[in-house]
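Here the structure is laid out as structure tokens; the discussion comes afterwards.
Note that this is a trimmed complex: some chains were dropped, and none of the rest were shifted.
We call the chains A and B, going by the order they appear; numbering starts again at 1 in every chain.
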Amino acid sequence: MLIGRVVGTLVATRKDEKMEGMKFLVVRQVDIEGRDTPAYVVAVDTVQAGIGDYVLYATGSSARQTVLTDRKPCDGVIMAVVDTWEVDGQVKYQKFTPES
Amino acid sequence: MLIGRVVGTLVATRKDEKMEGMKFLVVRQVDIEGRDTPAYVVAVDTVQAGIGDYVLYATGSSARQTVLTDRKPCDGVIMAVVDTWEVDGQVKYQKFTPES
């Protein structure tokens, strides 16, 4: 999986019938430090991610291994919302959660 | 999925028999801002996309998950026509639809 930041939404009315009802999010890939990269993916959201969330996304056939995306022409899925990650002992990101 | 712009067509008379009747479109990959990139894919069209349309395409095994491409030697499929997408609150593309 790679880490991305949800930066937007995409609307597509005319689509493969198997994709009806799917919500597409635009996810910008970030590097190991959490910085933006030019890479992105349009992914189906299975975990109610919101704009600004850092997420884990899977691509390729693994993107079809959720109940929502099973046997669908979908090659990108958000399968987790990231709380925090660290590299070489340094916290690179910490999700803000009001007083919890 | 990635966002692309349909820029042309490709004709191939001699092809694997499973691919008979398929329509190939040349799709230029665009970046998250909607700008052209050097990358492209030749994809099978399942949603009646036209030249100039911005589309979502899936690659790899996911490209075989449509009725049209099932069990075929096809690794790229257009599975949606994009109406609009936005990034960081800014609309990057809006499909022109005459008075509708």
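Keep in mind that, in the parts below, a contact is a pair of C-beta atoms (placed from the backbone, for glycine too) under 8 Å apart; a residue touches a chain by one contact, two chains touch by 3 or more.
Since this is a predicted model, take the numbers as computed values, not measurements.
This homomeric assembly is drawn with 2 chains in place; in total, the structure file defines 5 copies of the chain.
We take it that only the chains that are shown with their structure count from here on.
Averaged C-alpha coordinates give centres for subunit A and subunit B that are 21 Å from one another. If you check the complex, the residues on subunit A that touch subunit B are 7-16, 18-19, 24, 26, 28, 38, 40-43, 60-61, 63-64, 71-76.
The residues of subunit B lying in touch with subunit A in their complex are 1-3, 31-32, 46-48, 56, 58-66, 69, 77, 79-89, 92.
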